[in-house]
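Some chains have been omitted; the remaining ones sit where they do in the full complex.
Order of writing sets the chain letters: A, B and C. Residues in each chain are counted from 1.
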Amino acid sequence: MISLYRPGSSPIHRLPAWVKLLALAAVLLAFSLLPKNLWVASFSLVLALVLFMVAGMAPRDFLMNTWKLRYLIVVIALPQIFLVDLATGCYNSIIILGGLLMATLVTITTKTSEMVELVKRLTRSENFALLIGLSINSIAVVGSIASGIVESGKARGVRPSAVRQLTNLFVVSLKQADDYAEALAARGVEV
Amino acid sequence: MRFELKLRDYPRIAIFVGLITALSFVPALYLAPEVPVTAQTLGVMLAGAVLGSYRGALAVLIYEILALVGLPILASGKGGLSAFTGPTGGYLVGFIFGAYVIGLVIEKLPKLNIALSSIIGFILGGIVTVYIPGILWVSYSLGLPLIPVAQGNLVFLIGDSVKIILAVLVLLGIKSANPKLLEN
Amino acid sequence: MAIRLEGVSVGFDARLALSEVSLELKARSTAIIGINGSGKSTFARLLNGLQKPTAGSISVFGQAPSQKTAGFIFSNPDLQIVMPTVFEDVAFSLRGQKLAPHEVTESVFEALAKVGLLELETASCQTLSSGQKQLLAIAGAYVRKPRLLIADEPTTLLDLPNTKRITKVLHQTEAEQLVIVTHDLELAATCEQAVWFDGGNLLQSGPSKEVIAAYLAKFND
């Protein structure tokens, strides 16, 4: 499974995941306490840009991630400009953009496996770790069942209805889940 | 009710994480920008209906944890922290409770025909329980007034009604193929 | 006529699953062999248009590959069965052909007779054994009278008698050509010709005995 992680060795990459998450929460909280004006909003955007650079991302990456959020900005800004006022509309859209970019940065600088590790450590449960492991594996298993069903449908020359294929996907997947349970039992897993 | 998990529940919950993911990859349709019509909710509904209340909710929770930590498995391949702080975060939270409510309704109406009890469950859990936090969060996070947001959200009723019908058909299909698969 | 590939490549992302394969298949039956990941399934999927080539050209009986001329059988029959009963499932393959009901019935009965499932006509598909499910999948492909029949590891899940039965049925169908992808070298040996793929390259093709012998020789230490 590919992940959103972008490899790198910057200081931000090297920070432990929990530090990054705490820092993000602190920054977002701080902004909500600061006065709501355009200076503060713009500062959040500048901060996001600086953090992207520190993480070794090119300005292009920053712009690309911003571009991905373009509709969001339009949706936020337009109604507010009409319903409330121009300044509030701009403040809200910029501050949200800054926050989302910083959250994105945490995601793309932290290995998925490290995040999973953090979640496991927080829950301190072996069974939870098992559930996570099985789930990640199941994404691939269901994916191959689904593509098999789609292929078989096409290969027959007559496409079965969506409901039939969907039902088949659930039936075959749930049967595999029971085989999976058997394999776990055989391995001596007790929960 | 005791929240106990048997060994068999583990892979069943896990396989639903896979199923919800697979359905999220069905190309999403953007009627309104940012909040897509997605087949993902079909997976959420069936998680509640097939696995039952707390197991269904757990499947959705794990799916979202995996998305949160960076797997691109949400609607149209999104994932990561920003998907949750973004405008659809409320729906995502609603999914967890929605699956729970669906399972609960079906469990509380054991005498009713499964088609009927699941329809009631899907409406209460798959629509009401998902829309409430969804609408509140869209309104709050985007700083928009509640009423127009709620009205705008009505467009999803069409898609979600179709998904309810699909979910009932799939549920009946699983039952007729192998009723053991619905036993928990 | 027959099946003809010229300089066919298939790429996934950066890597080539098949690279510049040129080949003509004329024998009535051809086995495709090779290790896991060597490109066998990709080749088979090309022949009925499930997979489009990245480069090169393919013709099957002088035409572009299509699901009309070629029937396809997979190793897991569970993925192929779509209707509740045996009869309905085979009849499903004829949908959209605008046949009168009695024509459908006749064709379905003929296909079921061919694979030996006639008595099970009204049975629920879920109650069939794995061998019977695979026979049903063959009937579902066969009923459309494909000129080419392709089977991708059709016997992996089956026991000896079922394997023999499926092998016999595949060879007895009236398709003009038969292509079988398999790891089972005994099944491969039932075909006249064999083609050996390795890392996406055509390594050897010719009489099945020779190709199989070479394949075995490579992995015997």
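Here is the rule we use: a contact is a pair of C-beta atoms (placed from the backbone, for glycine too) under 8 Å apart; a residue touches a chain by one contact, two chains touch by 3 or more.
Quick caveat: nothing in here was measured; it's all calculated off a predicted structure.
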item	value
Full-complex stoichiometry, written in the displayed chain labels	A x1, B x1, C x2
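The rule is simple: only the chains that are shown with their structure count from here on.
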item	value
Length of the line joining the C-alpha centres of subunit A and subunit B, rounded to whole Å	17
Averaged-CA centre spacing for the pair subunit C and subunit B, given as whole angstrom	39
Subunit A, residues touching no fewer than two other chains	164, 175
Multi-partner residues of subunit B (each touching 2 or more other chains)	177-178
List of subunit A residues in touch with subunit C within their complex	145, 148-149, 151-158, 160, 164-165, 168, 172, 175
Subunit A-facing residues of subunit C, complex	45, 48, 50, 67-68, 71-72, 74, 76, 78-83, 92-96, 140-141, 144
Residues of subunit A defined as touching subunit B within the complex	1-5, 24, 28, 71-72, 74-76, 79-80, 83-84, 88, 92, 96, 99-101, 103-104, 106-108, 110-112, 115-116, 118-119, 127, 130-132, 134-143, 146, 162-164, 166-167, 169-171, 173-178, 180-181, 184-185, 189-191
